[in-house]
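The complex is shown incomplete by one protein chain, all other protein chains being positioned as in the whole.
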Amino acid sequence: MTVQRDDVIAWIQAFTAAITENKGYLTQLDSDIGDGDHGTNMDRGFQAVSAKVPELADKDIGAILKTVGMTLVSTVGGASGPLYGTFFLQAGSATTGKLELSLADWVAALQAGVDGVIMRGKASPGDKTMIDALTPALQTLKESASKGSGFAVALRASADACEQGMLATIPLVARKGRASYLGERSAGHQDPGATSSHLLLRAAAQVWANQEG
Amino acid sequence: MTVQRDDVIAWIQAFTAAITENKGYLTQLDSDIGDGDHGTNMDRGFQAVSAKVPELADKDIGAILKTVGMTLVSTVGGASGPLYGTFFLQAGSATTGKLELSLADWVAALQAGVDGVIMRGKASPGDKTMIDALTPALQTLKESASKGSGFAVALRASADACEQGMLATIPLVARKGRASYLGERSAGHQDPGATSSHLLLRAAAQVWANQEG
Amino acid sequence: MKKLINKPEDVVKEALQAMALAHADLIKVCYNPDYIVRVGGPVQGKVGLLSGGGSGHEPMHGGFVGMGMLDAACPGAVFTSPTPDQMLAATKAIDGGAGVLHIVKNYTGDILNFEMAADLAKAEGITVEAVITNDDVAVKDSLYTAGRRGVGVTVLAEKITGAAAEQKRSLKAVADICRKVNANGRTMGMALTSCTVPQAGKPTFELPEDEMEIGIGIHGEPGRARMKLKTAAEITEMLVSPILEDLPFKTGDSVLAFVNGLGGTPLIELYVIYNELAKILGGRQIKIARNLIGSYITSLDMAGCSITLVKMDDELLSLWDAPVKTSGLRWGI
Partner (left out) sequence: MKKLINKPEDVVKEALQAMALAHADLIKVCYNPDYIVRVGGPVQGKVGLLSGGGSGHEPMHGGFVGMGMLDAACPGAVFTSPTPDQMLAATKAIDGGAGVLHIVKNYTGDILNFEMAADLAKAEGITVEAVITNDDVAVKDSLYTAGRRGVGVTVLAEKITGAAAEQKRSLKAVADICRKVNANGRTMGMALTSCTVPQAGKPTFELPEDEMEIGIGIHGEPGRARMKLKTAAEITEMLVSPILEDLPFKTGDSVLAFVNGLGGTPLIELYVIYNELAKILGGRQIKIARNLIGSYITSLDMAGCSITLVKMDDELLSLWDAPVKTSGLRWGI
């Protein structure tokens, strides 16, 4: 199996739907340890992305992802805007000119995206941020790829690892982002950004893994 | 019976106690149709009067009442300060130099006091103010006096008429004071100033009418 | 009751002490009787301007003492008119030989106490005039009642009259300016919540989460009517319509538009209201020549707002623009 341009757009659309559906939930998580806007922020950004979908159809995958990134940067604001924006911009750079993605391409794209988030936000694993969900997702994806797993299997394993990483943020004391102002009081709450990151990779697994391979 | 200087002071003290006891009640009545301070206002004034009591002992009744009036004017504020202040100032003028009061003297004092309130506040009966309690109290006192009733009987009749006047304010639509801003919405509530006026004349009846005469 | 206070009975005195400390360049606070007076006064040959009223409306009036506005202010207990002895002392302190103008909001308590004070001051040979502000269109006006409350116009009248006094106009001329502002001004207010008088310890009234009170004054008195919460556009319309009809304001008029917060409402909401106000006035071709947006005449912690419009002419505009230097209002200097 490979992922086509349409699949990439379908992934973005599925993620947009997941964000809309979970907007209240993400905002609630952010109310507990942040400022209660993560759902609204992400939704504002992906509604803007939705409006751009018609322009995306005849672009290559790199250009599609870069457009998503640029749109997020200029509509989301907050911490998640530059972070998810950079994620998509870097993933787009790693896939410039591509019309389809192999598993290896997706590994490269995710690696670039995650590196971008780390470069921008300077978070380390354990800081209780989206990095805690994205890093294991990337790690597991790489392992699956090197074991020779199929794309679909690798995607599911990656999403599962992402979910574990998300859940593992619960006991952590935040060291980055707004939740860090809470110090010890941030423990016992799931990080909202890690939660949206899980939705992102879960959407990829669900949308792309339907085409078994 | 006649009322001595000590009796006058005892009346003021009994009224002070009644105000303190009914502070919350008066304020509640004023919350419903005014600004919720009548009890606090009266209490502030009569606490200040209390502090002056030691200076009063060797003064004549006129001077005692004027001191009360001056103290109220300079400590109460609001509408009730000048109104009760004028009441006592005028009652004091009508009793200048007196060391005791006959029923006729008390009629003259109350007449002067009520005239003072009307002169200052320009309220008419039916405007839903203290005048609605004071006017019938004065009227009944005069009638009792002209019928030849004893002081104690006259005082009780006067206080009863005052109470009726107070209760009669309930259905009225206010035309003076803060309650007038409410228009129709002021109906159905008892006027706080009429209520404190009733306490004033009830205190006189209770304190002075113990000496039967 | 949630307030940043110590004992409820000490709030006013402590706030006065703080004002004295914070604004020693502008004002001096005298105690027993209490009043706030401009430093360096009385100004010889200038009409002295005195206002006062219950506390709980900050920055009014104490925050408006200073160059170009009031010469003194008498603070009463919360929502309670000050007493004549305060007013007399302040009147004497600011008499620069040209007489003293009392600017009095139309509440029975304020009227009666200022009347007594004026009598006392006159007995001491000071010329005193009083102007009564009564701009609240929420209250039906009538000869047979206490009439309308004095609200938002008071702030604007103090500023404009202060500028006229600064020009050393006569007492009559200064009083006339004040009357003119009042005559050309109308206000209407609304509340989203009650206020809580510190000494009462609980809200003056209860307003359910989905209701508002229209036609509210500044003392937690109930308003004209209670109704379901509406949008900013609807609320603004409900406040402005009776104002416009009352004067009436007409096409081509030039106004000073004042959107005032009642103490618990943040500035961003006042701007939302101003936006609606500008639309409505624009639609009627009434020109907003000047504006004031902020919490200047408050009702403790009440959430809500009032709108005041004053029809302006060149004279009033130039007096409005004149320099003012107080802790509550300042420009041009």
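Going in written order, the chains are labelled A, B and C, and every chain counts its residues from 1.
Note that in this section a residue touches a chain if its C-beta (ideal position, glycine included) is under 8 Å from a C-beta of that chain, and two chains touch if they have at least 3 such contacts.
The shown structure was predicted, so the numbers you read here are calculated from the model rather than taken from an experiment.
Although it is not drawn, the missing chain touches A, C when the whole complex is taken into account. Only one residue in the set A:62, A:92, A:121 or A:136 touches the chain that does not appear here, and it is A:121. Check A:12, A:61 or A:76 against the missing chain and you find that the one touching it is A:76.
Listed by residue number, the positions of chain C touching the unshown chain are 2-7, 11-12, 14-15, 17-19, 21-22, 55-56, 58-59, 63, 192-193, 209, 212, 229, 231-233, 235, 263-275, 278, 288, 291, 293, 295, 298, 300-301, 303-305, 327, 330-333. For chain A, the list of residues touching the undisplayed chain reads 27, 31, 33-37, 40-41, 44, 73-83, 85, 120-121, 174-178, 180-183, 185.
In this text, only the chains that are shown with their structure count from here on.
The chain with its CA mean position farthest from that of chain C is A. Put simply, the C-alpha centre of chain B and that of chain C have 32 angstrom between them. Put simply, the C-alpha centre of chain A and that of chain B have 77 angstrom between them.
Taking each chain's centre as the mean of its C-alpha atoms, chain A lies 55 Å from chain C.
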